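All protein chains of the complex are present and in place, except for one that has been dropped.
== chain A ==
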Amino acid sequence: MGIYRYEQVTIFTCSLCAFNTTGNSGKNNLHARRIEGIDKNIWVDFTQLAADYKVVNLGQGFPDFSPPSYIQEALCKAVNGGCSMHQYTHAFGHPPLVSILAKFFGRVVGHEIDAFEDILVTVGAYQALFCTFQALVDEEDEVIIIEPFFDCYQPMVKMAGGKGVYVPLRPVSSRVEGGKALTSADWVLSSEELASKFNPRTKAIVINTPNNPLGKVYKREELQVIADLCIKHDVVCISDEVYEWLTYDGAKHVKIASLPGMWERTVTIGSGGKSFSATGWKVGWAIGAGPIVKHLKTVHQNSVYHCATAAQEAVAQGFQREYELFGTPESYFLQLPEMLNQKRKKLATCLESVGLQPILPEGGYFMISDISSLKVDLNDPSTQDEPHDYRFVKWLIKEKGLATIPVSAFYSPEHRKDFQNYIRFCFVKEDSTLNAAEDILRKWSDLK
């Protein structure tokens, strides 16, 4: 805690350790209770590990190829675009950006979206999630989270004082027994189990479609089941749709907000970083009915207040172009999934050939693979107490130079132990990276 008595002659500038004070017992825990138990973070741990070892990195979800040139040019143009590009813009979103987002998504969902009432621009979709939870979740509210889930939902709900209630997607057993290769479509919710999670304390449900890490793209009927429950129980739906353009094999992305009765209770979250393969720009948004979005704005104006102007301008330019080219072959929102589809198939083939059972994703950036059939001597004592997939991933990094992410990180603390046999690969990588991964896996397979 670093609090020491002034009267001590030796001034101990202590940047590492803490001294308890006498008295003032309330001060012994310097940090606020709201951050209790949310200090561990898989990305901090695993990206450090990937950096420490020379690895082929199929771990964290970001492209290692360049964003489309027109978007990089748009940023350069914004940078050279005069004084106002470098100064504060409107707090809730740079006007050209919110205007084009309203126009673009209004056309997608089929009704008018008000640029200044229904949209909040945030520092990545991550901050949109944070604003949503902080704005709407109170102490002891329950939030239903479908597993596996992007890991930040759980600590964010906790930080808002809420309670995560988990319901897992499960592989449909008949497909498994039939020996067919699993796809993410084979992982489904039990409607009864889902319904049983709703109660008067339920404030919200979080869905993520396409899903990270599984890649599931929820069908309209599946979303309807969720929507019916939201309406019946008067619950808010938080729909994380950052991978909305990335669907494969004819899977269609459906926005739950477009279902009847859902616009007024849904916050839909999107990402410039994922849309334009520029994750480092950190431009995201929340779109929803004004009366709900205004609460997100209150959080935003009391936390970061503005987002960077030039990046927003560039994303606006990107959407302007995509608005005009939507549905045509020149649209990046068609070209990107086409390109990624090839990579998806390439990785799946490679994993199958070395005995790692992939679950073919219908959408998104990632593929998960069942490692239960692999027999590996994980003789690293430093990871002894960790779940099997964590140990395996660390071993794979250190011994084989290949980085992935353990899937139990995407499960609740309660269910983690039941899902320790999957690892997640990101295939949004240059072919050379995927080839290098393939080499490693083949060599390893040959050794066995």
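Convention: a residue touches a chain if its C-beta (ideal position, glycine included) is under 8 Å from a C-beta of that chain, and two chains touch if they have at least 3 such contacts; residues count from 1.
Just so it is clear, contacts and distances are computed from a predicted model.
Looking at the choices "Kynurenine--oxoglutarate transaminase 3", "Peptidase M14 domain-containing protein", "1-aminocyclopropane-1-carboxylate synthase" or "Integrator complex subunit 4", the name in the UniProt record of the chain not drawn here is "Kynurenine--oxoglutarate transaminase 3". The residue from A:L58, A:L120 or A:M156 that touches the chain not shown here is A:M156. Considering the full assembly, A:K294 is the residue among A:K197, A:K219, A:K294 or A:K345 that touches the omitted chain.
Within chain A, the residues in touch with the undisplayed chain are 1-4, 6, 11, 13-18, 21, 23-24, 26-27, 30-35, 38-39, 41, 43-44, 47, 60, 62-67, 72, 75-76, 79-80, 83-91, 95, 99, 102, 111-118, 122-124, 126-127, 130, 134-139, 152, 155-156, 159-160, 203, 234-236, 263-265, 277-282, 289-292, 294-295, 297-299, 301-311.
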